[in-house]
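Read through the structure below, which is laid out as structure tokens, and then see the notes.
Presenting subunit A:
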Amino acid sequence: MDVMLHLVILTFAVIGCIQLNLAGSFTGRKTGRFLGLGFHVVALALTVFTYGEMRGFFVYLALLSLTGLLYCTRKLAISQHQ
Partner candidate 1 sequence: MEHQASGNKLTSSRKSVFSFLKTRIFAAVIMVMITSTVMIPGMSTYLPFNQNDAVGLPILLFPFIWAALFIYCFLVTSVKQLWAVLVSLAAIHIICIYFALAG
Partner candidate 2 sequence: MKSITIKKLYKLHTWVGIITGILLFVIAFSGAVAVFARPELQIWANSAIREPIPINPEQYHATLATLAQKVGPEYLDEVHVNFPRARSAETARVIFEGHVLQPDGTEKHEGFVFELSPKDLRVIEKFDMETYFSTVRFDMASFIAHFHADLHLGRPVGLILTGLLGLTLMVSIITGILIHRKKLAQIFTFRPDKSFSLLLSDGHKVMGIWGVAFHSVIAFTGAFLGLATVILVPAAAYVGFNGDQEKLVETFTAIKAPEISHVQQETQISEILSASKETRTDLTLTNFTVMGYGDKEALVYVFGTGSEQLGGETLVYQGATGEYLRSQANFGRLEGVTGKILDAMFPLHFGNFAGIFVKVIWAWLGLAMALLPISGIMLWQQRGIAAKNPSHSKRTYELVGRLLSGTCTGIVLATSVLFPVQLVCNHIMPSADETYLIFTAFFGVWGGATLLGLFVRAKHSFRLLGMMSALCLVSVMPLDIAFTGSHLFNVSTTHHNVSVGVDLTLFMLGLLSFYYLFYKGKTAGSIESPLIKAEGNK
């Protein structure tokens, strides 16, 4: 249950990042921004629910950083360049 919840939080955070991305920039589309923000708000809510307010907030911030970073650099895993 715990692991599933964490996976769900992670998934929402990643989808949120995907929605906010448009060709390498922060999306200008209102739908994208709205959806991205929505997914991140849900991820934040779930994190706060799991860890409490103070802890949940900092956990979410860290998760946002990590998912954004991993999402941006996903090409490294398939890139031929070193």
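Heads up, the rule we're going with is that a contact is a pair of C-beta atoms (placed from the backbone, for glycine too) under 8 Å apart; a residue touches a chain by one contact, two chains touch by 3 or more; residues count from 1.
Quick note on selection: all candidates are chains of the complex that A comes from, given by their letters.
Model, not experiment: these values are computed from the prediction.
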Direct contact with subunit A in this complex, candidates 1 or 2: 2
Candidate 2 partner contacts - residues on subunit A that touch it in the complex: 6, 17, 20-21, 24-26, 51-55, 58-59, 61-66, 68-73, 75-76, 79-82
